[in-house]
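Submitted below is the structure of interest, expressed as structure tokens.
Excluded from the complex is one protein chain; the other protein chains are retained at their positions.
The chains carry the letters A and B, assigned in the order they are written, with residues numbered from 1 in each.
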Amino acid sequence: MPFYVFPNEIEVNWGLFIVLYPYITGLVAGAFIVSSLYHVFGKSELKPLSRLSLITALAFLFVAPMPLLAHLGQLFRAFNIMFTPHLTSAMAGFGFIYSFYLILCLLETWFIYREDIVHYASTSKGFTKVFYNILSLGAKDISPTALNTDHKVVSILAAIGIPSACFLHGYVGFIFGSIKANPWWSTPLMPVIFLLSAIVSGIALLILIYRVSSWLRRQEMDLPCLMSLNRYLWVFLLLASVLELLEVLHMGYESKEEWDMVRGLLTNEIPVTYLGVQMGFGVLIPLVLLPFGRWRRLSAGIRQLLTIISGALVLIGVLAMRFNVVIGGQLISKSLAGYAQFHWRLFSNEGIIPSLFILSLPLLILSAMVRVLPPWMGGAEGPKKDSMVTPFNIKLQPKASGNK
Amino acid sequence: MVKETFTRRDFVISATKVLAVGILAPAGALPAARRISALETAQQTPVPQLWRGKEWSFLIDIEKCIGCANCVGACKKENGVPLDQEVYRTWVERYLVDSNEKVRVDSPGGGLNFRQLDIKPEKQFFVPKLCNQCHNAPCIQVCPVGATYKTGDGVVLVDRKRCIGCRYCIQACPYGARFLHPILKVADKCTWCYHRISKGMLPVCVQVCPTGARKFGNLKDPDSEVATLKKKARTRVLKPDMGTKPNLYYLGLDEVVK
Partner (left out) sequence: MQEGIDQKSRFSQHAVFRAGVTVLFILLVFAIFRYMSVPKSFGQYGYYRGDNVTEWVSMDLSYAPPGNTVCSKCHEQVAQATSQAEHNKLNCQSCHGPLMAHVRKPAESHPAVAGNAELCGTCHRELVGRTKEQIASVKVGEHSGGLDCTRCHDPHQPWSKIGGRQW
């Protein structure tokens, strides 16, 4: 095989930040869908996570555009994408789909938390009171009729949210899948694969966040809830991996001109991240471990452990999948005669350290959000108004005589 | 020859005349003043008129290319592309096919740094590459902000004031013709020297090509060399299966060229 890449391809144009973008967006979509499983489909076993999953989605949603913005050559023109959106471009959808989805998530969160917000506003003092008052937007009515309306609005928003989440992530897949110049990207399966792996990664993320938050709060995890996540994770992981394999199988069977390049990519250029991390650690091992996690003969502790390990593996596997798509695709030279080199950088622009920083941002935001809007649900009863359980020793207990 | 006693003003005037004459040489004996003003008006032709009766087209005769890469260097100097960076609006590829049909391709420094090799290929040729100015350009399709577009006379341009530098167009181009300008941080690519061709000149790569391998002209002018060759010679485009409908044609293009 001769080795030649076009002179302009020596620099890999989309780096680690563009790997993070579909990854983070996927986590948003996945986490949101878990919350919708409770709010729309009434999966009551997921109630402990109904709020946590929503604000997790929100925290990651805040960060989703950051790697994109940091990647732009002209940051200050970013809003051109909404001022003059070119409708034949998949990417032009980003501004609107993202904004729509952000507003939707914010609204849903607000309606779900409104009762709590009003409550906090009336029981706190000073700056905190002002803050919660602003957050309530002046809608202080928490009569049963009003709350009933809230509840209906939440159901409607959550129902709109599901197709929006699918759209948000499906279109990210389309951004790659519609590039005919790139044989590793160009497939109509791409949006579906991205969406399924998004759901997979979102569920896996919630498993881990649930574990960590329970540990920090010194609370027991709710086993039925975890088992439910386990089941969903397994099903969606199976679907996602079948489609991923189908794509490669199809390319190999057709073995058109570009197959040699794709095969070379998978076996020579990115075998560690593709065969090892994405397919081995990210798919095969969890597919085996997850059913054991549901096996009733094992002790609860081991079942939790298996589920959590699988979640962590899946989370890493999906990140590797994003890497293999975004970077892998760019390694194939359009000359179909060689592979570009990807250079790992530590600090500079799209290096590993800035990437890890962006990845950790949503978690920081989340840990701040759970202090402001505690999502914890005591079992199946919901939050108890008189003894608001908050983590990290933030006291928000109502004082009966605190109001003037 | 130039006299030493010329003032600077004289130089400017004579230079402008020289410039005008150069451009309008085919127009023949116009009075000097009118020649100069003709250059000015050529620069100021309002846009729809500028496009009237024009469809630019590019044709490359592979047989004639000797791989000197004069075009590559001149293009960079004319268009402000950093000379020392691996970005090219045009570049020259060298194809060496041995008796086992093994193809060896290279383009070191875009063709500026070809080295002598100790091999004797069966088939050897150079292929200059540049933007194909596709009729159905994927780069225009994917640009999210409408910063890249096709002019009425068939050239794809990038609006440097609106490009956000997302590099989606670079991914979408099947020919590797686009890059991120290292200094301006916007997408850049060959414009067929739009600033020259709109003033009646040739793209600089065509102008400096010593062998006439690069040909440029107006397809709507039936007497132009490109139109004539396009009509009678057997031409090919790159990657026709991509459906991009390139506007850059090759004479004598081998099938190994992608």
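Criterion: contacts are C-beta pairs under 8 Å (C-beta built on N, C-alpha and C of every residue); 3 or more make two chains touch, one makes a residue touch a chain.
Since we're looking at a predicted model, the values are computed, not measured.
Per the touch definition above, the residue from B:Gly110, B:Gly146 or B:Gly165 contacting the chain not shown is B:Gly146.
Considering the whole complex, the residue from B:Lys54, B:Lys129, B:Arg196 or B:Lys215 that touches the absent chain is B:Arg196.
For chain A, the list of residues touching the undisplayed chain reads 79-80, 82-84, 86, 103, 107, 110-111, 114, 118, 122, 137-143, 146, 149-150, 153, 403. The chain not displayed touches chain B at residues 1-2, 6, 8, 11-12, 14-15, 18-19, 21-23, 25, 43, 47-48, 50, 63-64, 66-70, 74, 77-78, 94-96, 114, 116-117, 119-121, 124-126, 146-152, 157, 159-162, 191, 194-196, 198-199, 201-202, 204, 207-212.
Convention: only the chains that are shown with their structure count from here on.
Separation between the centroids of chain A and chain B, computed from CA atoms only, is 45 Å.
On the side of chain A, the complex with chain B involves touching residues 2, 4, 6-11, 13-14, 68, 71-74, 77-78, 80-81, 83-86, 88-92, 94, 175, 178-182, 330, 333-337. On the chain B side of its complex with chain A, the touching residues are 86-88, 91, 93, 102-107, 109-110, 129, 138, 140-147, 162-168, 170-180, 185-187, 242-243, 258.
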